[in-house]
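Input: one structure, supplied below.
For this depiction, one protein chain was excluded, whereas all remaining protein chains were kept in their positions.
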Amino acid sequence: MTDTVTATRERAPASLFGRIGAQNISLLIALVVLLAIFGALRPDVFFTPRNLINIGLAVTILGILAMAQTVVIVSGGLDISVGSIVGLSTMVLAVVAQETGSIPAGILAGLLAGLVAGAVNGLIIVYGPVNAVIATLGTMSAFRGLAYLMNNGNSIPITGDSLRALGIGTLFGLPFAIWLLIAAMAAFIVFTRETVVGRNIYALGGNPTVARLAGIPIRRYQISIYAMSGFAAAVAGLVLASRTMSGQPASGSQGLELEAITAAILGGCALQGGKGTIVGAMLGVLIIGVLNNGMILTSVPTFYQLLAKGALLILAVIVQERQRARSGE
Amino acid sequence: MTDTVTATRERAPASLFGRIGAQNISLLIALVVLLAIFGALRPDVFFTPRNLINIGLAVTILGILAMAQTVVIVSGGLDISVGSIVGLSTMVLAVVAQETGSIPAGILAGLLAGLVAGAVNGLIIVYGPVNAVIATLGTMSAFRGLAYLMNNGNSIPITGDSLRALGIGTLFGLPFAIWLLIAAMAAFIVFTRETVVGRNIYALGGNPTVARLAGIPIRRYQISIYAMSGFAAAVAGLVLASRTMSGQPASGSQGLELEAITAAILGGCALQGGKGTIVGAMLGVLIIGVLNNGMILTSVPTFYQLLAKGALLILAVIVQERQRARSGE
Amino acid sequence: MTAPVVSVENVSKRFGAVQALRDVSIAFNAGEITALIGENGAGKSTLMRVLEGEHRPDTGRVLVDGHPVQLTSPRAAHGSGIRVIHQEPEIIPELTVAENIFIGDIRARGGIFLDRADLERRSLELLGTFGVVDVLSPGQRCHGLSPALRQLIEIMRALRPGARLLAFDEPTSSLTEDEAQRLFRVIRRLKADGVAVIYISHRLREIIELADRCVVMRDGSRVADEPIAALDEQRMVRLMVGRPVSDLFNRRERALGPVRLALEDVTTRRVEGISFEVRAGEIVGLGGLVGAGRTEVARAIVGLDPLLSGKMTVGGQPYKPREPADAVAAGIGLVPEDRKQEALLLMQAVRDNVSLVVPDKVSRYGFFSRRRERALVARHVAELRVKTPSIEQAVGKLSGGNQQKVVFARWQARGPAVLILDEPTRGIDVGAKAEIYRLIESLADQGLAILLISSEMPELLGLADRVLVMQSGRISGELPWQEASEEAVLALAMRSGKETIERKVS
Partner (left out) sequence: HGAGAQDKMKFGYINKMGDHPWFVREVKGAKDKAAELGVDLLVQDVQFDANLAVTTFDTYVGDGVKGIAVVVPDRSLGPVVADKAKAAKIGLIAVDDDIAFADGTPVAYVGMNALNIGKQVGAEIARIAKAEGWDKDLSKVRVGSIEDQKADTCMRRNKGAEEALVAAIPEIKSRIVSIPYDNTMVNSIDVVSTTLTANPDAEKWIFYSCNDDGVLGGVRATENAGMKPENVIGIGIDGSRSCEAFGAGKPSGFRGTMWLDSAKHGAAAIQALYDQATGKEMQKDYFQDATLISGENFAKFKDTLGCKS
């Protein structure tokens, strides 16, 4: 039973399994189990292309946020303000679109607002210096206040066919929003795995001392990471605005931060930093999305939905942990 | 040529400053500044005993939760489910009081429910094993679902003069709830500073491997810590029930977890564990309480309240950080 | 004569009550290996941190090529060609070996994408130089590497072209003889290339073998700066300690008591069929190469790794630890090999660290008695001559050697029946080493059963009553002290050459 394996052989050519990672394998298993359950409960609709597209649309916003959050967590930080930034950016979009009568101008302004809000987070964290959790908790509250102030707490309807087209248009049968998600995913995967900056972020979160001694400009990195996170939130805001055709100061964005963090952790991020993958986060997002969709389709009552969500979240992590222990990582 | 200094001499009588700690000093400063501002804006009412009592009452629930959260964070964990446990325990209290017709029986059952819910958290975290954030996010959802299920989402009125007395009775001019808070504070301070178990919790959070190798049964510790946190949430639930005279499945508990965590971090807890004090957390709670109270007294509109809260949170931490840097800690 | 590559002039540095450096002036010349020795806490690492721009000197200055420079950050120091290999190796767990080595200098294609081929090529070259290609592969994640491998990575990280001054802060403290020799070859080559080398070590033999010149520090001051030819071990020790040091080892017969710890056919995931006994009053040595599985034996004994088969007894009673808590309760103490990760709460005070395992002795009904705690801790700290401004000092701020003494103080306060020492003198100065050897001997004389894991041959041969040698997770032989010699131990440790780096996987 005991065979001698040399250290090098074990690891050399990253097999498919190795690439995906034991952790992701178990997330994949969890996802497949969920799909099987809901597929069996609603064989008539669950696997129709239309429903799968619905799932995709439903997770677009969460997916974008979860990927950005993954990068932030890997760098050793946390961004609790993303939900507020989503709301703020939709309001900026709506106001500017209204004032200028131009949707593109509104979109640009919304994206810019997200970038600036994120950079503000980064500046506070770096030059405060303030613990990232507190800083973004603070700006979560402040950005939400700003978003409310823009129209006295009310949402702002947006009229404009170009935005509408963005919200309901399709390309090769897939809605734009899903293409956006796919593009974002590709960009994030390449960024974290194949670029020098991406790898340096793992260093930053994994061991700040080494990163500092290696001459990585930590402050500039941190500010940029939070600015990126704010920008991603604004992109998510753009999706939200195009789906709801309105600037929403809070609705649809409250609680998003917690869901994004949940997905990232479910996907294998460690809050200490230095660890986590985009693919894992997206699997986490899909699990949450399929769960929500399946429960809507099977009309599970609200209170049982809460129970089921909680239980499933925990179960998914237990399966994952067991798998990892078995694979001896 | 001072080198091998004998250990005892140097440190003998811990000075008052040393006792409070540089970090807490700056929180104290922040608090005093806030008091001065609101005192100046509303000289007629702000410092009246009645208003001070209002502040005390408003922070009772948050205070209890923040202290328990501090212990959890010091141990290297996080308990996001406390808000849900508050709601769950008030529902158990109400149902049992109704069924048995006995308020004490209801109270006992409510406290027990909190303890059990907390222990469930601990067991999942230890034996899953599941990351504490995910585990308590999961049970947050599940416990809330349970609380709703107990009466179909409705709150349950509680009639019973003994509970009412608890809610509005006073002793030496102070409401019972405030006495409870003071007692809890004393207990937590003694626990964290003067007991072996309390001290070991700092070791556990500082470095679990070290703690484990030093013979601290870390699993038993973790389970007990979460059980304690659940129990504290149930005590907070008791205060809630006595103030509203009803079992509240969600009202008053949503968002409490985040506020408790905020107060703990404001008070100097590090999310990595091993660091934080009860006094700091209570100062954090008081800052939040005074801020809320002062803004009501000066009738600041909701949206500006959000802005001000966010800004003040960040400011308080910056002051604190500066102070610490200066004192060279 | 040209100006020295780097020199420090009248540098002083104070931390609170500790004067870590006082008025130190040293010149480091191109193509010269300058050894830096001194007791624990003498200020060697502090001087390195000044050179690397981590600490700013309170007074005095640093000159590069004869010109004063402001070293405000590690980046600035790197810019001046100064690199330091740190005493406590640091790695980034989720990155690969190659990425860890070249962090901060990863080349990019198109200015953005990392060039994995280049990374692999460059790291294979370095791995080859150190002869560890078969243990470390460039694409392997660094998560879970042993201290020795971490240290090798730390060393390789600093070996970049363009370095003009390279400082090695105790690079060999967790390396084996073999790996150390390879390192020396690298250092000699650097010297030939005209690099100025600083070499810090507590192993005086290495210094005589390697260095051209030796600077001795004591209590933050430079007390000697002489060519190596003018020094011998004895004089070095005298200069360092300021007093004569007794012989390192006093071999004497001990009266052995009953069996305190017995392992019978113990097998875990990483070791197989381990059987031995340790008697009261006996010191049993456990030798072998890095990775032979010695630490894993200790882990099994304290309940960290579950037994797959076999059994253990303590004091004759069956012993089945599920947790280290069971080991402590059964009277087993462990001084782990990695003090930073496994032994010490770095942020907390010396007091907390020492009293951690003796709650019963410093409390009543679960409540601390600060008075008793202080007295107990102060006594043990003084006994071991831990150099600290007070027992309230954070352990992380002590010098490496003093940190290790704190770990000893902890177990001395507890007074266990069995003590397992894993590399107990890693990074400890000669003076302190002698003290610790005395301590180990006196503990054995008091009837403790001691299991001593060590890669330092003299220590193993000088202290142990008998030496067990491990190889690839098994015990390959046993030598009574009379027969134990370096050659005999090595012969057992390396019986089948390369196989040492192979793992038994069940």
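When the chains are written out, they are named A, B and C in that same order, and each has its own residue count from 1.
The working rule: a residue touches a chain if its C-beta (ideal position, glycine included) is under 8 Å from a C-beta of that chain, and two chains touch if they have at least 3 such contacts.
Keep in mind the model is a prediction, meaning the values are calculated, not measured.
Shown chains touched by the undisplayed chain in the intact complex: A, B.
Checked against the full complex, the one of A:Leu34, A:Leu93, A:Ile124 or A:Ile156 touching the unshown chain is A:Ile156. Remark: the residues of chain A touching the chain excluded from display are 41-45, 48, 50-51, 54, 57-58, 61, 148, 153-157, 159, 167, 240, 243-246, 248-252, 254-255, 292-293, 296-299, 301-303, 305. On the side of chain B, touch with the chain left out of the figure occurs at residues 42, 44-45, 48, 50-51, 54, 57-58, 61, 98, 148, 151-157, 159, 167-168, 240, 243-246, 248-252, 254, 292-293, 296-297, 299, 301-303, 305.
One rule holds for everything that comes next: only the chains that are shown with their structure count from here on.
Each chain gets a centre from the mean of its Cα atoms; for chain B and chain C, those two points are 42 Å apart. Only residues 1-8, 11-12, 14, 190, 194-197, 199-200, 202-203, 206-207, 209-216, 274-275, 329 of chain A touch chain C when the two sit together in their complex.
Remark: chain C residues 16-19, 41, 219, 302, 304, 323-325, 327-329, 334, 336, 341-348, 350-352, 356-357, 359, 363, 366-368, 374-375, 377-378, 381-382, 385-392, 410 touch chain B in the complex. Partner chain B is touched in their complex by these residues of chain A: 124, 128-131, 133-135, 137-146, 148-149, 152-153, 258, 261-262, 265-266, 270-272, 302-314, 317-318, 321.
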